[in-house]
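For this view, one protein chain was removed and the others were kept in their places.
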Amino acid sequence: MSWETVIGLEIHAQLATRSKIFSGASTAYGAEPNTQACAVDLGYPGVLPVLNAEAVRLAVRFGLAIGASISERSVFARKNYFYPDLPKGYQISQYELPIVVGGSIRIGLDDGGEKHVAVTRAHLEEDAGKSVHENFDGESGIDLNRAGTPLLEIVSEPELSSAVEAVAYMRTVHQLVRYLGICDGNMQEGSFRCDANVSIRQVGDEQLGTRTELKNLNSFRFIERAINYEIERQIDVIEDGGEVVQETRLYDSDRHETRPMRSKEDANDYRYFPDPDLLPVVLDSNYIETQRAALPELPEARQQRFVQSFGLSRKDAAVLTGSRETADYYEGLVEYLKGEHKLAANWVNGELAAALNRDSTGISEARVTPKLLAGLLQRIVDGTISGKIAKEVFEAIWQGEGEADDIIESRGLRQISDSGELETIIDQVLANNPSQVEQYRGGAHKVLGFLVGQVMKATGGKANPGQVNELLRTKL
Amino acid sequence: MALSKKDIQQIAHLARIEVSDDEIADYVDKLSQIIGLVDQLQQVNTTDVVPMAHPSDMYQRLRDDEVSEVNQRELFQRNASAVTDGLYRVPKVLD
Partner (left out) sequence: MQRSTIAELSRQLRGGSVTSRALVERYLAAIEALDGSINAFITVCGEQALAAADAADELLQSGQAGPLTGVPLAHKDIFCTTDAPTTCGSRMLEGYVSPFDATAVERLRAAGAVLVGKTNMDEFAMGSSTETSYFGPTGNPWDLNRSPGGSSGGSAAAVAAGMIPAGTGTDTGGSIRQPAALAGVTGFKPTYGRVSRYGMVAFASSLDQAGTLTLTAEDAAILMEAMAGFDPRDSTCADLPVPAYTDALNTSLAGKRIGVPKEFFDAGLDSDNEQCVREAIAVFEEQGATVVEVSLPNLHLSVPAYYIVAPAECSSNLSRFDGVRFGHRHEEVTDLESFYKLTRKEGFGPEVKRRIITGAYVLSAGYYDAYYLKAQQVRQLISEDFKRCFAEVDLLAGPTTPTPAFLLGEKMDDPVQMYLNDIYTIGVNLAGLPGISVPCGLVRGLPVGLQLIGPQFGESAVLNCAHIYQQQTQWHDLVPAISASGSDGDSR
C-alpha cells in the first residue's frame, strides 16, 4: 500500500514586546521564578486584562507580510481548561474572529522548486507558565513568569506533505518573524515552537485520515524526527489492522518516540466563549495602511534583489538574506566596496560566518564591522595583500587589533610587488636549488611549482604568486 | 430538559467539582429545573438577531507597551499555602 502524509503546523511565536499581552509585567526571559508574574498574570480575584498595543501591531505586521487580510474587528475568547500552569483556568485567545485571516508562505523545496503553503489564520493569545518537576518529591513547582507572554499562533492549512516540507515551512516562518522584528526566534528559550497535526491516507484518497497532534517540538531537528516517527507509527498501526486514535502526543527527544499525553486526555471541550472582560479589537484602514507602509523588505524580495542588482548566485543570495541582520551587514559592506559583490559575499558567507559561529556571536555584535571588513577587502582588491594573508589580517581585526591597514603595516604583510626585490629572492632560490633548475631546463616543467613554492616561502607568503611565476619562467 | 446523573458527573468533571453519590440526586433535580427554566428560550425566534456579547458598544482600548509592574512575589505568595523556592507547589503534573 502506498501512503501519503498530510501535515498542518501550529506555530507559536512569542511576540517581542517588553510587557505582557494583558499586564504591565516584564516578558524578559530567565528571571527568578514568579518574580515577573503580577496580580493579573496570577489571576488574582478582581484583576482585569488590558490589551498591549504592541502585541496587536506585531500581529498585524505578520499578517501584512504574508498577504493575509487583517480583521477590522477581532474578538478575544476564553479557552477553558484546568492545568496548574494556567492560573485563571482559562487561556485568553482568539477563536471565531482572529486578527489575521488567510495569507500564504512560499517555501523552497529540495528539488529547487517551490510551494505556497496557505495560512488559515494567525491569532493573538497569552502563553501559559511552566511546571518544574525536579527536586519536588512527587509534587510539581509552578513558575508563572511566562504566563501572559504574548503569542501569535500561526495555523497552516494541512498542506505539507513531508517532514522535510514541514521543516522548510517552519524555517521560512522563523526567518520571516525575525525579519519583521516581531519575535526573537529563540527556540531554546521557547520563543518559537510548534505543534504538528499529522495524518496519513492512501495515495489518491480525498478524505483526510485521523490526525494526531504532536507537542513539544522545539527544534528543527526534533520536528523532522518526530513527524517521521509519527508517520511510521501511523502506517504500522493501520497496516496491522488498527485505527489511528485522534489524540495529543508528546515527542520525547531522549527516547525518540511520541507517546499520548495523559494531561490532554479529556481536554477536548474547551467551552470557548467571548471574553467579557475585553471588548472587540477594532482596527481602521488608516492603522492598517500605516503598518503596511512600515513593513521592511521581506526575505524573498531581498533575495531576488541581491541576485538581480549584485549579480549573486541564488544560493549566495539565499544565505545572505537568511537573516535580516546578515543581509543588512552585507549591504553595509558593499556600500564601501562598489562592484566587489561576489568577493564581499564570499567573505560574509565564509570567513565571517565561520568566525561568528566559532565564537557564538551575532552578526550585529561582530567586532569586524562592515567598515572594517571593507577596509580589509579593499586591500585584496588593490593587490596589497593576497587572499591568504587577508585571512590572517581578518583574524587580527577580529581579535581587536585595529584596522586592516595598521595591521598590514605593523606586521609587514604588504605583498612584495617591487620586482627588483622579488628578483633578488628568486635568484637566491635558484642558486639554492641547482638540481631542480637542471630538471626544469631538461624539460621537467613540473618542478616550476616547487620553485614557486620556495619563493613564496622565502617571502613569507607576501609575493604575488602570478608575478613569481612569470619572473621564474623568464629567468629559467 | 432533564439531566441525567451521567450528564452531571461529566460536566462536574469539566468544572473540576467533586460531586459525591449522596449529592447527585439533588444536583439532578435542581439543575434539571434550571435547565427547564432556560429552555424557554428555545421557543424564541432569533433568526437574524445579532448576538449581544456585551452591554458596551465600545471598542477595546490599547495599552502602551510599558513594564509597569515590579516584583511583588513575597506579597503575592503570602496568600499561597504551598510554596517552595518561590514556586507554587501542586500535586505532580503529568505531561
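Each chain gets a letter, A and B, in the order it is written, and its residues are counted from 1.
In this text, a residue touches a chain if its C-beta (ideal position, glycine included) is under 8 Å from a C-beta of that chain, and two chains touch if they have at least 3 such contacts.
The shown structure was predicted, so the numbers you read here are calculated from the model rather than taken from an experiment.
Asker: Using the touch definition from the top, which of A:50, A:101, A:235 or A:355 touches the missing chain?
Answerer: Within the whole complex, the residue contacting the unshown chain is A:50.
Asker: Would you mind spotting which of A:87, A:322 or A:370 touches the chain that isn't drawn?
Answerer: Residue touching the absent chain, from the options given: A:87.
Asker: So which bits of chain B touch the chain we can't see?
Answerer: Where chain B meets the chain not shown: residues 3, 7-8, 11-20, 26-27, 30-31, 33-42, 44, 46, 49-56, 58, 60-61, 63, 72, 75-76, 78-82, 88, 90-94.
Asker: List the residues of chain A that touch the chain left out of this view.
Answerer: Answer for chain A: residues 39, 42-51, 78, 80, 82, 84, 87-90, 138, 142, 268-269, 271-273, 276-279 touch the chain left out.
We take it that only the chains that are shown with their structure count from here on.
Asker: Distance between chain A and chain B based on Cα centroids, please, to the nearest Å.
Answerer: 40
Asker: If we count contacts the way the header does, which residues on chain A are in touch with chain B in the complex?
Answerer: So the residues of chain A touching chain B come out as 17-19, 23-26, 32-39, 42, 44, 50-56, 75-76, 82-85, 131-133, 136, 138-144, 250, 261-263, 266, 269, 271, 274, 276, 278-282.
Asker: Which residues of chain B touch chain A once you look at their complex with the stated criterion?
Answerer: Within the complex, chain B contacts chain A at residues 13-14, 16, 53-54, 56, 58-69, 71-73, 76-77, 84-95.
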